[in-house]
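Working notes, structure below.
A single protein chain has been omitted; all remaining protein chains appear in their positions.
Let's look at chain A:
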Amino acid sequence: MISLSGLTKEFPGGVRAVDSLDLEIGDGEFFALLGPSGCGKTTLLRSIAGLETPTSGKIRISGNDVTALPPGRRNVAMVFQDYALFPHMDVTSNIAYPLRIKKVSRSRREARAAETASRLSLSELLARRPGQLSGGQQQRVALARAIASHPQVFLFDEPLSNLDARLRLEARTFLKRLQRELAVTTVFVTHDQGEALALADRIAVMNAGRIMQVGTPSEVFHRPIGTFVAGFIGSTPMNLLPASAEGGRLHVAGAVLPLPGDIADGPLVYGLRPEYADLSQSAPTGRRDVFSGKVAVVENLGAAHLVTLDSGDLLIQVVVPEGDEPAVGAPAWAVPRTGRALLYRDDRLLTVA
């Protein structure tokens, strides 16, 4: 278990990369640190590794305070974004390097390297140098080297970002299975929300050195607690529209919707994922709970299309199944599904509409 309390890292020059942060990561958990670039996620990971010294706060691993320990004594293994395979050593020596440091005899460490390599189907490549390997093979060697050190915690810095798009999906599945098999607590950093949702047991969404929300992929996807998380999670960005509550009704972009629960009158933000609205190409008669507009852009997503409606001064995006896409310039109506929209006031989630 990793527990961080009041962790702060301030760089010379006054930049607070991590700002008094508390976090608990459970044993065997696959945990994602997700956020835009510069949000402090990598600094946080490097602080856990011991490569950065926190300005204040405590880091505990399995109950032991490791804040002041050097990286080598924390029993963690890190896989770097560029994999950091030693270019002058062959695959065997790379995988066996942690054991060389632990003064394991040459024959024992070569046996362990071969064993770890066969597990990651690297047996054919043991005599090669990193420069002679493909990106995916390099990543597996880096993972093998981390596994060979038998750590309590794995730390992955952007594990998939150096792979090309096709390989990335394969590697993602592989990584998830590997983590399940090893059952070692794993923390990884990513800026790709899809990667975090697909891989992690739990996700911490970070922004400007702070954690915005911690939750399971389903929680951060369906119940983002603030508009930042709402806008950041999801492969198509959520529609966040200014709204207002007046006399038990919700007014959004020309539509009038029923207002759930007891929400006081006043301004709100109405959040609706493009996947949770249906597009109608004929005017629904007698209904006021629809958004009307003109089709401005149609983007092909493969099996679906992302349609952008121009509704006065607001843009509303809707995902439309294959074959139902409207012509650009045609009038269209977006019908929100009930129970799927999120209402925010003062950047806090109030309820679901």
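One rule holds in what follows: contacts are C-beta pairs under 8 Å (C-beta built on N, C-alpha and C of every residue); 3 or more make two chains touch, one makes a residue touch a chain; residues count from 1.
The working rule: contacts and distances are computed from a predicted model.
Of "Phosphoribosylformylglycinamidine synthase subunit PurS", "Cbb3-type cytochrome c oxidase subunit II", "Sugar ABC transporter permease" or "CDP-glycerol glycerophosphotransferase family protein", only "Sugar ABC transporter permease" is the UniProt protein name of the chain excluded from the display.
Residue A:G131 is the one among A:G14, A:G63, A:G131 or A:G302 that touches the chain not shown. Interface note: of A:L4, A:A77, A:M206 or A:L349, the residue touching the hidden chain in the full complex is A:A77.
When you scan A:G35, A:G50 or A:G226 for touch with the missing chain, the hit is A:G50.
Take chain A: the residues that touch the chain left off the picture are 49-51, 70-73, 76-78, 80-88, 97-98, 100-102, 129-132, 135, 138, 149, 162.
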